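This is the structure, below, for whatever I ask next.
Left out: one protein chain. Kept in place: all the others.
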Amino acid sequence: MSTRDKVLNQNKVAKLTDIGKLIKDGDSVAVGGAWLSSHPMALVRQIIRSGIKNLHLMTILGSVDIDMLVGAGCAERLMFSFVSMEAYGLPPNFRRAVEKGNLKIDEISGLAIIIGFEATGRGVPFLPYRGPSGSDFLKQRPDFYKQIKCPFTGEDMMAIPAIKPDVAIIHAQRADAAGSIQIEGTAGSDLELAKAAKKVIVTVEEIVPTDVLRENPFKTKIPRFYVDMVIEQPFGAHPTSLVPSYVGDPWHMMKYMEMAASPESFKNYLEQYVMKSEDEYLEAIGGLKQTNLLKKLAREVKSL
Amino acid sequence: MSTRDKVLNQNKVAKLTDIGKLIKDGDSVAVGGAWLSSHPMALVRQIIRSGIKNLHLMTILGSVDIDMLVGAGCAERLMFSFVSMEAYGLPPNFRRAVEKGNLKIDEISGLAIIIGFEATGRGVPFLPYRGPSGSDFLKQRPDFYKQIKCPFTGEDMMAIPAIKPDVAIIHAQRADAAGSIQIEGTAGSDLELAKAAKKVIVTVEEIVPTDVLRENPFKTKIPRFYVDMVIEQPFGAHPTSLVPSYVGDPWHMMKYMEMAASPESFKNYLEQYVMKSEDEYLEAIGGLKQTNLLKKLAREVKSL
Amino acid sequence: MSKYSDDYSPAEMVCVAVAREIEDGDILILGSFTPLAFVSYVLAKVTHAPNIMYMAYSSVDAGPFQLTFGTYEAAATKGGVARWNMTECIHSLYLGVGVDVEPISSIQIDGNGNMNLSVVGDYQKPMLRGPGGAGAPEVVKLHRKMLGYFPSHNKRTLVPKVDFITGTRWKISNQERLKAGLRPGPMKLITNLAVLTKEEEGRPFRIASVHPGITVNDVVNNTGFELEVAKDVPETEKPTKEQIRILREQVDPYGMVAFDFMPGKERPAYLKSILEKEIKALGC
Partner (left out) sequence: MSKYSDDYSPAEMVCVAVAREIEDGDILILGSFTPLAFVSYVLAKVTHAPNIMYMAYSSVDAGPFQLTFGTYEAAATKGGVARWNMTECIHSLYLGVGVDVEPISSIQIDGNGNMNLSVVGDYQKPMLRGPGGAGAPEVVKLHRKMLGYFPSHNKRTLVPKVDFITGTRWKISNQERLKAGLRPGPMKLITNLAVLTKEEEGRPFRIASVHPGITVNDVVNNTGFELEVAKDVPETEKPTKEQIRILREQVDPYGMVAFDFMPGKERPAYLKSILEKEIKALGC
């Protein structure tokens, strides 16, 4: 939608199965979240279910979201600064794909990729900063890192070009029907992804009346004029976390690592967990007992 | 203080009369607030009381704050994009000083001055944006506006240099003793002033335990490592507003306009309202009856 | 029976004309407080443009609110869905997604569309020092529509050449704007006499319409720069009875809109009378 259409449309509520209207084969898709937090996993699973292919994925700090999309064969290309399972090890599908030469990669330093998304939202074709001098990225990607001089001080600065994804996918706590989004915990650079992308799809734990957002407008991080579609999907970040609502699911992450260890067993993972509805998924990962435990863990924290 | 000292110092609570430790004759002082909102008026009055002189004032959207400092003879120079009393007319002291040639001015476009402060906080010597093509400012201030080309697209962009005030003065709702600041209403670009200035002084309506800030961290706009001094001063923005706490005082603004109409009557204004303590000031403007009315007006709003 | 009203003030005429320039789906900014502009925005939002997104002060996506002199900022802030400061506003809206329209007034404007908010006379030793442009130097160029409004249409304001160019549209015709990477859009001046529009570089402002009761000559005689005058200049569409009713009953019950149209001397007394009414209404 054009910005005008996003402003005019006050009812953006849709179902997961509607995402095919906005994500097409071959699109560049920026995936929200960071580390093992707040990734739009229900949307990731739906992309796989919908059989959308040849995506040019973009992530700042990716994890199981990227690994799953790569393992399911949805990605042709990946722009990233980091793809990690942290304590669980290296991302198995990502590793295999790159080591076998089955995935084209654009590896970029972490600050640069954030600044590239940010530039688009600010309406500038580039932004300067103090870049990663001495890194091989500079030799490898002269199209992405350009040395410029400050016109006032003469200092050498690094210029980064604006990055413009077709679609951004994000998961957050709360939205209204018009698409204003509240984020309470780990926000990554989801706001900058939303500003940079032509189309923005957000799943949320709950859709609420706008007056609920007005009660604490300080939590509203993405206003409605950036958003095309909102979908209510509780535990839409699982197995990653959405603090303070729930923690990540270490049991399922270990299960994932086991089953992603080989292409064959990963096929089974997709069948058992992904190629079914989100309701069935939540049952498969342990149902209410498990989701309640993850909520409880998010509350039962010990400050010193 | 160095950033390290700001981090180490967990008790920055001081009295208004302590500001002379941080603001010296001839300093460049960026004044917070915007339009007729959230200006640090108690600090402005204290600067006048303390007889601090030859200041290089900086404001984005200034008002009675700037007019009062100029009228009291504290300013040698002013960087600004706007100084207005809005519905009350033109700022009398500012007008007189400039028309008589008694104030050196650096007039700059509104977006440029914000971006100049922002650059300092981001650690860059300049930032690019789409500037005010065709404005006489470009001819007049080649030292402030420099045309550069995007190294990726070749587009012409305007570069703005980092602005680095010695001191920023700000008024806000709430702080803890360590100097983390909550802003609930009109925030201007106070955060960018705080990031840009070497020294930051903030008056607040109330100083509270840090746990109060943790209850709604989304309201905390300026973290403690930017702040040097916090001073509790209820109605420290009067006669400007601090919504949602209180509205501006139109009765006093009209009184100000009357008495600022001539240098002679403005002397009387300073004597009657400024050259005394803030407690006496609040009595002089109508005491509790008046301040309660301004609080009530801030609550009694009508949405349609 | 006509839907149009015959009982309206010049201020209400201009206010409604400005409101009509606002299209549903527009993104707007309530900047420096000018009662007429604020009233026009809210009137548009409660009538033909309910989905517009405006940012007022630090309040993003503020709701419609009643304009009173005491409470306008608090009212705009209370209804907001998000909070952004001025820095986030300029990058996200002015320079990012783009703002559609933001009515601006100035000390002087000339036939090239140059606006002066800085000085009358010599810049270094001015006869009158103005407030300065705030965001106008960028906004006049960047916004989709450029809308100037002038409560007093006269030759001291609409001048042959401004004494200082605080800001200017820079590119005017749609082709030129597109070439420069700017969104195409009209350039209009709404005054107490008429609506003027400029469509191309080098071509003078055209009288798009004259307000009821005003003649083309009134407009020409009070304008300091050349005007293009068509054979028959249409009359400006009058306010409807509904618009006037909503203005007076809901949006602007205290008549704030008249404020911009008063001589400076009369303003304080008028403000005080409005405040008295507000206080009474609050039961203080």
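Per-chain residue numbering starts at 1, and chain names A, B and C are given in the order in which the chains are listed.
One rule holds in what follows: a residue touches a chain if its C-beta (ideal position, glycine included) is under 8 Å from a C-beta of that chain, and two chains touch if they have at least 3 such contacts.
Computed from a predicted structure; not experimentally measured.
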Omitted chain's touching partners, listed by label: A, B
Candidates A:Ala14, A:Ala177 or A:Met257 - the one touching the absent chain: A:Met257
Which of A:Asp65, A:Asp176 or A:Asp190 contacts the chain that the document leaves out: A:Asp190
Hidden partner chain, touching residue among A:Lys146, A:Lys221 or A:His238: A:Lys221
Residue touching the undisplayed chain, where the options are A:Leu16, A:Val64, A:Leu213 or A:Val247: A:Val247
For chain B, residues in touch with the removed chain: 3-5, 7-8, 10, 121-124, 176, 180, 195, 210, 213-214, 217-218, 220-221, 223-226
For chain A, residues in touch with the removed chain: 34-37, 60-61, 80-84, 86-87, 89-91, 94-95, 98-99, 101, 107, 109-112, 114-115, 118, 129-137, 140, 155, 183, 185-192, 221, 241, 243-244, 247-248, 250-251, 254, 257-258, 293, 296-304
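In this text, only the chains that are shown with their structure count from here on.
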Those chains which touch chain C and also touch chain A: B
Separation of mean Cα positions, chain B and chain A [Å, integer]: 39
Interface hub residues of chain B, defined as touching at least two other chains: 129-130, 155
Residue list for chain C, restricted to those that touch at least two other chains: 78-79, 83, 95
